[in-house]
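What you see is the complex with one protein chain gone and the rest in place.
Take a look at subunit A:
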């Protein structure tokens, strides 16, 4: 699971959960998958992402030196930051770990790079 994907995941399908976002991420095994840097793509996708979850992911991935806690203005003009965001969002593949619902504490394991967000019938 890439950290860009993490930004789109929610546990709000659980009965009673209001927002379910951002999920609490734990990484126990990750790999870096190099991919072509496309600054325009990173810039285009940013408005769709929640910066606090981007920053949260950076903290867990231990890359906070690269990513500021508050989204700076004119990120598009900051190629170095775009490059760091590219690395954080598209090159780090979480292989093992977990996601936790911020409201109920329900844990969703990540195994072989695939988060298991399937809920049981009594949870929905």
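Convention: contacts are C-beta pairs under 8 Å (C-beta built on N, C-alpha and C of every residue); 3 or more make two chains touch, one makes a residue touch a chain; residues count from 1.
Criterion: contacts and distances are computed from a predicted model.
Participant: Just by its UniProt name, which of "Glutamyl-tRNA(Gln) amidotransferase subunit B, mitochondrial", "non-specific serine/threonine protein kinase", "Methyltransferase HEMK2" or "Large ribosomal subunit protein mL43" is the chain not shown in this complex?
Facilitator: For the chain not displayed, UniProt's protein name is "Methyltransferase HEMK2".
Participant: Can you name the residues of subunit A that touch the chain not displayed here?
Facilitator: 1-2, 4-5, 8-13, 21, 35, 38, 40-41, 44-45, 48, 90, 112-121, 124
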